[in-house]
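Of the protein chains in this complex, one is absent; all others appear in place.
Up next is subunit A:
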Amino acid sequence: MREYKLVVLGSGGVGKSALTVQFVQGIFVEKYDPTIEDSYRKQVEAENQQCMLEILDTAGTEQFTAMRDLYMKNGQGFVLVYSITSQASFNDLTDLREQILRVKDTDDVPMILVGNKCDLEDERIVTREQGEQLSRQWHCSFMETSARTKINVENIFFDLVKQINRKTPEPKKKKKKNSGCNLL
């Protein structure tokens, strides 16, 4: 079974843990508990294949940026989350993405831009168009989600798996070569 290392990044309080827990355990975490780092594993079927997703839920707090470097080095796909109710959380993502690209030293990294809390339409500050425009600029996918009402939560992770498959197809297992003769 192929393993996928996914990393969820974004500012504090945008709902990274809520999205992750909703996806892995199917429940909505009402409480806002700041995360240091939590890792989850979930087996899913994507693109007709069994996959093991290892999802790393990270800290949004600035103090822990030192850890990000390591997450970025090890991760294969990245979920960049902002909250549609906070302009600052949207702005912060530009730096995050730049850091990922620099660590990976390439322009093509499986990545998805996610505008969370789309159930809070009344408090919306970042428009859908802004999100779409940014994702076009970045050449990556974009979704608005709600961990509370379970909108698009699974699609984030499936989309990312698809991207990783496209970028790095699974190395085919080497067939054992039959040697011509055996020395007994």
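FYI, contacts are C-beta pairs under 8 Å (C-beta built on N, C-alpha and C of every residue); 3 or more make two chains touch, one makes a residue touch a chain; residues count from 1.
Keep in mind that, in the parts below, contacts and distances are computed from a predicted model.
Asks: Looking only at the UniProt record of the hidden chain, which name from "V-type H+-transporting ATPase subunit D", "RabGAP/TBC", "Ras GTPase-activating protein 3" or "Proteasome subunit beta type-1" is the right one?
Replies: Not shown, but named in UniProt as "Ras GTPase-activating protein 3".
Asks: Among A:Glu47, A:Asp69 or A:Glu121, which residue is in touch with the absent chain?
Replies: In the complete complex, the chain left out is touched by residue A:Asp69.
Asks: For subunit A, enumerate the residues touching the unshown chain of the complex.
Replies: 11-13, 17, 21, 25, 27-34, 36-41, 54, 60-64, 66-67, 69-70, 73, 85-92, 94-95, 99, 102-103, 105, 123, 127, 129-130, 133, 137
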